[in-house]
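Next up is a structure, given as structure tokens.
For this view, one protein chain was removed and the others were kept in their places.
Our next item is chain A:
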């Protein structure tokens, strides 16, 4: 296993140190933003003590959201890296192949992280249900849909890693679509593990939730892949960024609408809370508002990349794309962190 392949495709271009640092900035921003948001949001929505009953320990209360966050980020990275060949295009393998090779390598790694995080998450979820006792993972997985969802997701992640290994070995002969599909299947059980909304518009909100997850993963994952692997290849970026930009526009619409729909349905259908007020009076409502604000900021930053930087990028002129992308990813990380907490927080 090498941690080496990450930073430098063209170390010579801007001084190795700078290149090294800059490749890590987007990743660091995303992770730091996500961790910050998840810890704060978890702390804010921590359930109060229940008199007479043992409560889950700190490790479970904070560990579960953090592991879930790791799962989400790893899955996102896997999806994004698997998508990258599609974004790069197949017109010029000689130039795209070095980048695509690194993307394949990292996709396998992140699939494995995803799998591990899903399994740990199942154990911690089981522990959350039976505090004070040893976690009964078997009963949890057997009796509760969320547990099965986690196991299915872990299996898909493993399958994704296997397909990814084949891709590492045989290159782009293993079609990118297959890799995206296998990894995408691993995403589908995840909404089931959140409270997939209420009974009235259940099917609709379920589909909307799936679209939300898939859209967010493709969007954030794609941007991660671009920001980490491409900023020093102006020639490749010039062709890739417009494609990604189109994808990101669709993703913004899909993710924004489905997110609003799900959040509002959840708020509207919870008994005992009046709707517009519950946006600010309940923890869930506040998190929904926070996420909407983050989405708006992300849209602004995305618009900035699209309209201010994209023309220069397509001319292959020097731009601060990496830095802007890192900033956008940081805000995306914040939104991810809030999202993880949202899946766990009860409305009322």
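Criterion: a contact is a pair of C-beta atoms (placed from the backbone, for glycine too) under 8 Å apart; a residue touches a chain by one contact, two chains touch by 3 or more; residues count from 1.
Basically, contacts and distances are computed from a predicted model.
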Protein name as given in UniProt for the chain not displayed, "Copper-binding protein CopC (Methionine-rich)", "Nitrogen fixation NifU-like protein", "NADH-quinone oxidoreductase subunit J" or "Sugar ABC transporter permease": "Copper-binding protein CopC (Methionine-rich)"
Field: Of A:219, A:244 or A:284, the residue in touch with the unshown chain
entry: A:284
- line: Sole touch to the unshown chain from A:45, A:111 or A:160: residue A:45
Chain not shown, touching residues in chain A: 2, 4-18, 20, 22, 36, 40, 43-48, 50-53, 55, 86, 90-91, 93-94, 97-98, 101-102, 105, 125, 128-130, 139, 143-147, 168-169, 171-173, 175-177, 180-181, 184-185, 188-189, 192-199, 202-203, 206-207, 210, 214, 232-234, 270-273, 281-284, 301, 308-309, 312, 318-320, 323-324, 327, 330-331, 334, 344-348
